[in-house]
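The complex is shown incomplete by one protein chain, all other protein chains being positioned as in the whole.
Entry: chain A
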Amino acid sequence: MSCHETGGCDVDADETVALVGCPNVGKSVVFGGLAEQYVDVSNYPGTTVDTTEAAFGDAKLTDTPGVYGISSFDEEERVTREIVLEADVVVNVVDATQLDRDLFLTLQLLDMGIPTVVALNMMDEAEADGVDIDADALEAELGVPVVPTVAVDGEGIDELRGRVDEARAPESTPIERWFDELPDDVEATRAEKTLLVEGDEPTAERVSTGKVVADGGVPALTDVGQREDVYGHRRRRVEEVAGGVLSREERDSSWAERFSDLMLNPLTGTPIALAMLGAIFYFIGVVVAQKVVDFLEITVFGEYYNPVVEGAIESLLPAASWAEPIEFLLINGNLGLLTITVQYIVGVLLPLVIAFYFVIGLLEDSGMLPRLAVLTDRGLNRIGLNGRAIVPMIVGVGCVTMAVITTRMVGDRRERLISTALLGLAVPCSAQLGVIMGLLAGLGLIWWFGYVGVLLVVLGVAGLFLDRTLPGDSTPLVTELPRMRVPRPRNILRKTYNRTKMFLREAIPLFGATAVAISALDYFGGFAVIQRALAPITSLIGLPQEFARVLLLGLVRRDFAAAGMTDMALGTAEMFVGLVVITLFVPCILSMVMILKERDAKSALLMWVGSWIVAFGVGGLLAVIL
């Protein structure tokens, strides 16, 4: 159904134009230039990969995750492959400074017979590098329109828009020689055949040969794949094409290259990285998580919003007994749906989410992320992670909830599990850390070192344990290092806005539902029951029964637990054990909800139970030692 028929135009159209290109070639900037009005970010169904859609004339414009080729090496590639297979037209964004790298994808798209227009982007940087590309010759060579662009300045975007209609693919390409190897009766499009001869397993599983073999299944098409041959042949064509249209003049290395060299040398890179991480921690953990959030919570919500809403609800609802549970649900002091829940979402989450997406955008666009990964790879290898897991760990000290989202970047499922589990277990968030640091300062510096030491040991041991017990091997670091650039504020702000919007849309219903469930438990006296049930455990770690209340508060928010401990009269050792236990104990309700959303229910439950066991195990051990 087209927009015209339905009247109101959502991003629902007959034709799909997909933007495809390698990572960091400026796809999102080209997208922003081509998109008309409505932009919608969402998770690609069944994945954690974001895709962006917008209206483009009568068609739908879809951005895809950056990939170096169409295949299925990771989740991003699978998403891009699905979108490309369904797209009517592809706008292939090519980085002019990396022509020889990017043409592989271009030739693959043409082999697949997908109508394509090439946007030859970053022409300004190519020129600065001394690279000269003859766009007309490239157009003749490829047989599809090629439009030179400098997307960040809007150059060439209008011409690109005008030439999308001319998108085409050559009638035949050299890939066809491999099609003969496929069974005659295979029912597949040219795109699918291309992926089949490249040994793409999901395509092989989907395309049936029509034959039924003896055991009732369909014969596997996976073994016809000759990926190496096909890729090798395509590479030679890339070299030919690139060699014919490109001339290079030697230039001195740019500032970006020199800075990159400094980053990658541990002697200079480590201090730069530490300074940067310190700045990130200060921004997210101190400025936003403490100063901004405190202002919103104490002043805006504590003094104005909550009293007003509470007053309004109390005067609106009659004093009848049937209204009492409703009133409790809406405005109770622990997690009232209209008061504290709103306070958490708007006063705590929103500023953190914005700050966090802003920082991530900066790191992404500047090219810092993979360089940090190179520096930290060796250390993280030991706990079953690769260098890419550095980001969640650092962000986690700011806010564990946010960090859980970044575990998407760390690679395959196994690494995501390990990094999420470590985050939930041993990484204290800044909100809690502030209170804990205050309490530890009262005990003395030696206890502070003891606290950090215990956490690092738990982190290391838990990482080693998970690395040994989880099936599979850790994936090694294989990552391209994009050129370092000064990020464009507009692009960062647009990304931050889109991602924040998507986050809130998904998170608000989850938090609302959780608040209702917790309030119900509270109303029916569930908390007191739990507190009594926990008595044997609190005595195990040598702490009074009131400590159970602290733990329960910690379920809602971790800094509440830490704050709850300030009221308790505890000895030095008891206080230390208590602080370690509340750090290791289950993450706050917001983090748990995020873990549930990002991982599956089983993993979330295991992590939850695991953090109980570890928290009390370590606590008990410390109680015996001290």
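In the analysis below, a contact is a pair of C-beta atoms (placed from the backbone, for glycine too) under 8 Å apart; a residue touches a chain by one contact, two chains touch by 3 or more; residues count from 1.
In the analysis below, contacts and distances are computed from a predicted model.
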| item | value |
| --- | --- |
| Undepicted complex member, UniProt protein name, chosen from "Ferrous iron transport protein A", "MrpA C-terminal/MbhE domain-containing protein", "Monovalent cation/H+ antiporter subunit C" or "Hydrogenase subunit EhbG" | "Ferrous iron transport protein A" |
| Option touching the unshown chain, where A:P65, A:G387 or A:P428 are the choices | A:G387 |
| Absent-chain contact - pick from A:L477, A:A507 or A:V593 | A:L477 |
| Candidate in contact with the missing chain, chosen from A:L375, A:A389 or A:I537 | A:L375 |
| Contacting the left-out chain in the complete assembly, out of A:E239, A:E303, A:E506 or A:D600 | A:E239 |
| Contact partner of the left-out chain, one of A:T97, A:T116 or A:T341 | A:T97 |
| Positions on chain A where the hidden chain makes contact | 68-69, 71, 73, 97-98, 100-101, 104, 129, 227-228, 231-232, 235, 238-239, 260-261, 264-266, 370, 373-375, 377-378, 381, 386-387, 476-481, 483 |
